[in-house]
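One structure follows; several queries about it will come next.
Apart from one protein chain that is not included, each protein chain of the complex appears where it belongs.
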Amino acid sequence: MASHAHDKYYVPHGSPWPIVGSIGLLILMVGVSTWLNGADIGFYVMMAGVLTIIGMVTGWFGTVIGENQSGMFNAQVDKSFRMGMFWFIFSEVMFFAAFFGALFYARNMSIPWLGGESNNFFTNALLWTGWESTWPTNGPAGVGGEFEKMGPFGLPLINTALLLTSSVTITIAHHALLAGHRGILKTFLAMTFILGFIFVFLQGEEYIEAYQHMNLKLTTGIYGSTFFMLTGFHGMHVTLGAIMLLVIWLRVMKGHFTADKHFAFEAVAWYWHFVDVVWVGLYVFVYWM
Amino acid sequence: MTTAVADTHAAHDDHGPAKGIGRWLFTTNHKDIGTMYLIFSLTMFFIGGTMALIIRSELAQPGLQFVHPEFFNSMTTMHALIMVFGAVMPAFVGLANWMLPLQIGAPDMALPRMNNWSFWILPVAFGILLSTLLMPGGGPASGWTMYPPLVLQTGDAFPFLIFSVHLMGISSIMGAINIIVTIINMRTPDMSLIRMPMFVWTWLITAYLLLAVMPVLAGAVTMLLTDQFFGTSFFLAAGGGDPVMFQHIFWFFGHPEVYIMILPAFGVVSEILPTFSRKPLFGHDSMVYATASIAFLSFIVWAHHMFTVGMPLSGQMFFMFATMLIAVPTGVKVFNWVSTMWRGAMTFETPMLFALAFVFLFTIGGFSGLMLAIVPADVQYHDSYFVVAHFHYVLVPGSVFALMAAAYYWLPKWTGHMYNERAGKLHFWLSTIFVNLTFFPMHFLGLAGMPRRIPDYSTQFADFNLIASIGAIGFGMSQLVFLYVLLTCKKGAPATAEVWDNPKGLEWTVPSPAPYHTFDVPPPVDRTVAFPKDND
Partner (left out) sequence: MIRKTLAGLFGLVWATSASADWAVNMPQGVTELSAETYDLHMMAFWVCTAIGILVFGVMIIALFKHRKSVGHTPAKFSHSTAAEIGWTAIPVLILIVMAVPAAETMIKIEDTRNPDVSIVVTGYQWKWHYKYQDQDLAFYSTLARPSLEARQLGSAIDPFAVDNYLLDVDNPLVVPVGAKVRILLTSNDVLHAWWIPELAIKKDAIPGIINEVWFRAEQVGTYRGQCAELCGKDHGYMPVVVEVVEADDFENWVAAQGGSVEALASTQ
């Protein structure tokens, strides 16, 4: 490839995919909104939007992969992609930060205040008489009724082990890719996404358990809200990450990626590590503390 | 270089734009996308401005004359959302698209297809947002701050509001990623970071702000959505949440957001003042550090919007001190601008006039900001027209004037023609007179006790309101002169590559209009010509 990255930059030709994506988003958003507003048809519109977007992603990525395979991208393009991915992940981190922020705020501010701390003596004395702040809680009005806390052991611990292991397997796969050991690469990459899917499955089990036996629901006050929103968004990211891993694995099977050119592989690996790190945060702050 | 690359260039790059509508729908060209951003934002400015005129018409006299209170509130809400997310932010992204590659000697943005997508999400987002005005229950009417529980009383418009905010966020995030990657990865090798022009610097820092806070806004509105439809208790005290929590999350986004709207404006002004003073920018490096300090401080001052929510004393103290500190780096900027002009050889073409008015009037807006930071005084100012006066001073003769200045400054580069200077000057003087007539009296109204977001007011506020309304209509009509300038630009004399009197920067080394493709190979750079910083 290009010896000095700057001699000529590849500027891609026009593409229909972005506009398809925008139309997909339009259909999706209108669909979800009308559905939430109570019109059943909205659900089908939403699904049409989802399909359009899946089509868009497939088409767009397909184009880029094709271009890449035919060697159109030089090192500078590769670097642009990497940086793009990195900063995208950063924005995802900030999205989770909002929800972690909500958790911290609830635990360290609003709950103690409702219990009468700081300058909120009268809040407790007049509005929530006799309520004592604790954690976990569904608030002074007990929104959602009696519930059980989700402990750190059992499924969550297994899930932690699964994700941490998957971080190791993907690193092994990466090293194998660099060293040209395709066999190890295939096996460990496969292990990674399988671990990811098992994680999602167990998370589902955990939710069923919570809903059926612990009366722990999205509607269980602030504890339920933060628990399910944080773990839920994380779970969605794991699902997405596992699908991406699967795609990467299929590409590996087709012989894609070389030791010095494997942006997509690395991007997915970064994403996977990000999902992993978020989980560690979740495990500590949501399940444990 | 493999042949594949060369072939692609031969096939796609070296000819001009595609024909027909496809050029705009599918384009990956930063100049096309920049143009679309700019036209889109001007359209939104007119729509948001028309809403402002509805507000000002209703407020011209006490008593209700034209609209119902609920509609008035949705005008206020939509006006702000459209101006902030639809007019000012996309306008700066449009400038970034056009000018960053030209200023850093890059062939295009780093991720051109994503660039197309970040633009084309915007019409969708604002189409959805505007359509809410026609829905049962009317448009969102909770103010652009969308505080719960009030926002949860929105009718059918509610989920549409939330998702359109999501879309704006997605668009901004992709735009910001693109800008960061372009600046870091696509500079011509001769241009070190510290040597970058100020507009590039301010945009780099702005892009980081965007990346850090737009996702947080997305999180905040997502919590609104789940509180409304899925029974979560984030903002419900009974369930252990707190309505005030929304405000914290919102302003964690919202305060950096206002700097997102002003930092690129600082960049524009820092480009224009040196050109027309014929003197290098004073303290280029300290400008960079000042911008970075403002960006940093912007993350730790958010609660100055919440001095009346009943925060603990220590919190109020912290946020007051931190907020006041922002005056220091901003002051550095103002002083540097003044020193740039000092002992220069100034001429007063339209871009310079707008830039000068920016320095004066933004500073006045900054001063009122500083007053707002003083907690006991803010207890009086908060949610009064004093605040409205403050932020319109920083936003209209601040951000918007900087945008106007940029438009006049670079218009010859974009179109290849000089605009009509007389019309430009007329536009400037009318705008400057009327903008003050509109917003200056609002200081008095606020101090005298007029709350914001009301459709009707006590008779003692009548006179200043009338003046403000006259000013607003005058200011709105003055913008038609701008439209005239744009539409007649093609008739102007052909512009030279330099356009102005020996301006600095790579964008002036390419012909006017800038060819469809520029800097296919990184330009060899004569530093004393191209880099403002090396010019001393």
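Labels A and B are assigned to the chains in the order they are written; within every chain, residues are numbered from 1.
One rule holds for everything that comes next: a residue touches a chain if its C-beta (ideal position, glycine included) is under 8 Å from a C-beta of that chain, and two chains touch if they have at least 3 such contacts.
If you're wondering where the values come from, they're calculated on a predicted model, not measured in any experiment.
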Check the options B:Ala357, B:Val388, B:Ala406 or B:Val481 and report the residue that touches the missing chain.
B:Ala357
Which of B:Ile39, B:Leu325, B:Leu426 or B:Ala497 sits in contact with the chain that's absent?
B:Leu325
With the full complex in mind, choose from B:Ile39, B:Ile184, B:Val309 or B:Ala497 the residue touching the hidden chain.
B:Val309
Tell me which residue among B:Ser277, B:Ser478 or B:Ser512 touches the hidden chain in the full complex.
B:Ser277
Touching the unshown chain, subunit A contributes residues 113-114, 119-120, 122-123, 126-128
Please output the residues of subunit B touching the missing chain, sorted low to high.
61-65, 67-70, 73, 141-143, 147, 149-150, 153, 236-238, 242-244, 277-286, 308-310, 313, 316-317, 320-321, 324-325, 327-328, 331-332, 334-336, 338-339, 341-348, 356-357, 359-361, 363-364, 367-368, 370-371, 374-377, 379-380, 382-384, 432-433, 436-437, 440-441, 444, 447-449, 451, 453-460, 462-464, 467, 535-536
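We take it that only the chains that are shown with their structure count from here on.
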Based only on mean CA positions, could you tell me how far subunit A sits from subunit B in angstrom?
31
Contact residues on subunit A for subunit B in the complex?
1-2, 6-19, 21-23, 25-26, 29-30, 32-33, 36-37, 60, 70-72, 74, 76, 79-81, 83-84, 87-88, 90-92, 94-99, 101-102, 105-106, 109-111, 113-114, 118-119, 127, 137-141, 143-144, 217-219, 221-226, 228-229
What does subunit B use to touch subunit A in their complex?
1-2, 4-6, 8-9, 11-13, 18, 22-23, 25-28, 106-108, 110-114, 116-117, 120-121, 123-124, 127-128, 156, 158-160, 163-164, 166-167, 170, 173, 176-178, 180-181, 184-186, 188-189, 211-216, 218-220, 222-223, 225-226, 229-234, 236-242, 244-245, 248-249, 252, 310, 312-313, 517, 520-522
